[in-house]
Structures are given as C-alpha cells and as structure tokens.
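Missing here: one protein chain of the complex. Every other protein chain is in place.
Chain lettering (A and B) follows the sequence in which the chains are written, and residue indices restart at 1 in each chain.
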Amino acid sequence: MKPILEVTNLTKDFGGLRALDDISLTVGQGEIVALIGPNGAGKTTFFNCITGIYPPTKGDVAIIPPGGKKIFIKGLKPNHVTQQGMARTFQNIRLFQNMTVLENVMIGRHCRMSAGIPGAIFRNPATVREEKKVVEDSYGVLEKIGLEQFVNEYAKNLPYGAQRRLEIARAMATEPSILLLDEPAAGMNARETKELDDLIVRIRNQEKISILLIEHDMKLVMSLSDRIYVVDYGKKIAEGPPMEIKANPAVIKAYLGEELDA
Amino acid sequence: MDYFIELFLGGLTRGSIYALIALGYTMVYGIIQLINFAHGEIYMLGAFTALIVAGILTMLGWNQVAILVIASIVAVVYSAAYGFTIEKIAYKPLRQAPRLSALISAIGMSMFLQYYVLLAQTSNFLPFPNLIPDFKFLEPIEHIVRSSEIVIYATTAIVMVLLTGLIKFTKIGKAMRATAQDRDMAMLVGVDVNKVISMTFIVGSATAALGGVLIASHTGQINYYIGFIAGIKAFVAAVLGGIGSMPGAVLGSLVLGMSESFFTGYISSDYEDVFAFLFLVFTLIFRPSGILGRTDTDKV
Partner (left out) sequence: MFRFSEIKKSFLVALWLMFLTFPIMVIRVNTIYKTIEWRWERMFMVGIGAFFLSFLWRYLHKKKEAGEKKAEEAGTLPLAQRLIKNRQFSIPAAIGLGIFIIAFPFIFSMYQTNIMTTALIYVVVGLGLNIVVGLAGLLDLGYVAFYAVGAYSYALLNHHFGLGFWAALPIGATFAFLFGVILGFPVLRLRGDYLAIVTLGFGEIIRLILENWNAFSFGPSGIANIPRPGFFGMDLSLSQSITYVYFLMIGMAIFTIFVVKRLQDSRLGRAWIALREDEVACQAMGIDKTRTKLSAFALGATWAGIGGVVFAAKTTFINPASFTIWESIIILCIVVLGGMGSVLGVIFGALVLILLPEYLRAFSEYRMLIFGATLVTMMVFRPGGIITDVRKTYKFKGLKDKQPTV
C-alpha cells in the first residue's frame, strides 16, 4: 500500500521535558489508523507537531498526496499544512461559536478560494460564482455529515454530539487527503458513537480520505482501525493490527488498570 | 562624573517608583491575566488622598513626620479600598468572559476614575507639600541626592522584601500562587479564589498608593493625569521583567527608569515619552516573555 503520511523519528522537547521521543508512523492510502495511549502519553502533542501548531524538535513529516509528489511539511505553518491536504479536529471542541454552522464549514473552504478585497467590494462575476459554489459545496458537506437541519443555527447552540460532527465537517471542507481526528467520540453516548463509527467508515470509503485518529473508546478503536500505534510517555511501544495490539504485553502493562477488552 | 551619578540616581528614583506600581500590575496579571489599566489611577488616587489629608493636617499645624505617616496610612487604606471595589464592579463579573472584554472594562474604569477626580477636584496641577524631612547627614551631597530619594529607595526595597515574604511564606501567599497557576484547580482544593483575588487587588493597590505619596512629595505637584503615563510605564517595566514575576517587576522597573534617565540626560528630553513607548514596543515585540519570565505556549 502506498503511504499518504510519513512521520519519521519525530521528537519534541518542552524545555527539559521530552514529550515525544523518536516516533515514526505511517498512514497508507485509504487506511484508518488509530493512535492510542494512556492520558498524557503525548498523543495530542503528536498531532500538534505534525500539523504545525508546535514546531518539532527533530524528525520529519511528509505528505504524499495520491498521485502527487512527496511534500515535506515539517516546520510549515498550520495553514500551509492544511493547504497541502492534511486537516484536523480538536479534542476540546474549537468551533467558531458565533458563526452559523454553514459559515463554519465555509471557513474550511477558505483555502480553496481566491477572492480578495477587491472581489469582496466589487462582487465581480467570478467572486459571485465562487461564493455561490462555496455555499452549495458547504451545504453538500453538511448533508454528508448529516447536519443540514442545523445549517443556519449558531454553532454554540448545537447539541454536543452535533458540535463534534461539525468539527469533522469543517475539516472535510478543506478537501484533505488525510484527516486527523482528536478524540472524536469523547463525551458521546453509545448510539452517537455507533453513528460516528459509521460516519468515519463512510468518509474513508466514499470520500477516499485516509484517517488517523486518537481515541480512548477501545471498542470504537478496535472495530474501526486497520492498524494501531500505541504510545506511552512519549515513546512508541507497539504497532500492528488490532488483534495483535490487544495481545501485546507491553500495551497491557501500559494500560494496567484500564480496560482494554473490546 | 557628577552628571552621570545624578542621572544614575535619578534613574534609580524613577525605577523605584515604577517598581511600586509595577508590583501591583504583575500580581494582578499573574492571577487573573488582566492588564489592570486602572492601576495607574489607583496610584493617582493615593496621591490625591494624601494631598487632602496632608493639607488638612498642615493647616492644623502638625509636624512633618506625623503628617507623612498619617497621610500615607490614609492613602494606603483608601487606595486599597478603591482597588477592592473596582475589582468587584468591573472585573469580577467578567471572569468567564473573553480577555478582551475585561481589558475594555479596565480601560473604561481608568477613564472613569481620571474624570471622576478631574470633576470632583480640579484639572489643574496642585502643589503637593514636601512631607519628607531633610536629613542632616545628607547636606554635603544634597545637590546629588535628596532625602526624599533615599526614602523612596528604602521604601521600595522594604516593600519588595515584604511582598516576597508574603508570597513565599504566608498562607494567603500560597493561595495566591496556587490561583495563579490554575484557578479551577485551586478552587477544587478549597482555596477561596474570590478572597485571593480581592487580597491581590488590595495589596497591589496599597503598594501603588505608597508610590503615589512618595513621588508626589518628591516632585511637589500632582494632577488627575499622573497615573495614566506612570501606569503604562510601570506596565512596560512589568513586561520587561517578565510579567507575573515580582523580582522581574523590580528589575524591569530599574532598567526602564535608568534607561529613561540616561536617555533624557544625554540624548533628548523632548522625546522622553517617545523613548519609553519605543521601549515598550520593542520589549513586547522582541521579548514578550521578559527578562525573568518564561515563554508559555497556549494549550491546544
């Protein structure tokens, strides 16, 4: 399988503290890969490092878009990373609260649009066309995620589960080839989690978007993922398909006291 | 050489006064991450209160030292009360609000207090009596350093030591440090956060009031506007030293005071405030974490 994301020997120090230690990870085209580990293992830091929010201390990050050339994205700003086709969601929901649901998704389209100040003021035909298309495209994304009934609602007024899904919709609007989901099921009930499971599979199968996710819900992780990486104290301690991971003694030790059965 | 020493000591005086204001700034910022714009006004209110008390007592014919002590005490009490009240009115309701809301509220408060004093008292400069007695032993070097300056240095040093002690060794100091680190967590472990924040405002305001009394007595005049520029400069000093850090506030104040003094002495006195503001701009752009501060990354 061709890789789409290649992270090699990623290391991140905060002052004297090594938060990530020499982590390598690949996501193949069309794969769903999970990154798991106990609280504070460095999973979100890993996301922040590869998406450009924190600069990594050492190591390399590269995206290979389908049918394209390898692009090294280490040290790029977050917006450039997104432009190169890697989008993300946040663990603690970070929607634009005082904008409507549709506008949240339209923000995701921003980097695929081109209108500038003159376009905004004069509304030339090209800008009008672009705006119209953006509205339609964004609505399309909402339909795919199943949020169209909230289209003109303010993001802050959405129920919790819908807010999580809106984060995914917003990220999808940037036309990523790989999507990073940071605990998408956090705080969801069993039914919502099941729906999320279906949604993620659908994104992969229909939209051909590869997925890397951080998740604590082991049932979801085991049923969704093709492969799993386990980190603890900033180090990678295991990788492999779900069945292998479940039987791995190092993983069990790291999770001692936490349930790991599906 | 005499000129150099004069500028040096002048810088030390400025720096000490900035320090007395900057300490309050840095304490408040450390605890609620708010630039308390009205802090300079507290300093001004301290000076005005002292002027009123001193004015009355002088007319009653009291002696200089007694006037100094009583005027200082009243000024400290009143400024502390103002600090306490301002927090309750303008900042407490905004604790959960975005930081900019609280900042705008602080700007409004600053403006309100300035015009409150302007309307209730006067917009003119008022002469301020010299409350600090001339020390006999200073006579030979009087042209270089005045006794009021010696008092200013000493007060700043004592206040700094006392505040450091308060933060390091007392129970309320411990609670302040806990609240500064993580307000929610402090609340969970039983720290009365409201009380801690009130205490911070009271202590910070009291310190600023001392600065107000001393500088007014040193320069001999005050008006409603003295707090604004002094407040902004003290803020620069606090940032320069590393906001949230008390030794940093004092260090930053001394550095700023000295640089200003040498700049006006050797280069240009017309552009004194331009220099201070440039200092501010460059500090914030190139070293926002200050000399003694640490860089903190936003948690994502």
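In the analysis below, contacts are C-beta pairs under 8 Å (C-beta built on N, C-alpha and C of every residue); 3 or more make two chains touch, one makes a residue touch a chain.
In this text the structure is predicted, and so the values were computed from the model without any measurement.
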item	value
Touch with the omitted chain, as defined above, among B:Asn63, B:Thr85, B:Gln181 or B:Asn194	B:Thr85
Omitted-chain contact residue, chosen from B:Asp2, B:Asp184 or B:Asp270	B:Asp270
Among B:Ile73, B:Leu126 or B:Ile291, residue touching the chain not depicted	B:Leu126
Chain A residues touching the omitted chain (full complex)	51, 53, 77-79, 82-83, 87-88, 90, 94-100, 102-103, 106-108, 110-113, 115-117, 119-121, 123, 127, 130-131, 134-135, 139, 148-149, 151-154, 157, 170-171, 174
Chain B residues touching the omitted chain (full complex)	33-35, 45, 48-49, 51-53, 55-56, 58-59, 74, 78, 81-82, 85, 89-90, 93-94, 97, 99-105, 107-117, 119-122, 126-129, 232, 235, 239, 270-271, 273-274, 277-278, 280-281, 284-285, 288, 298, 300
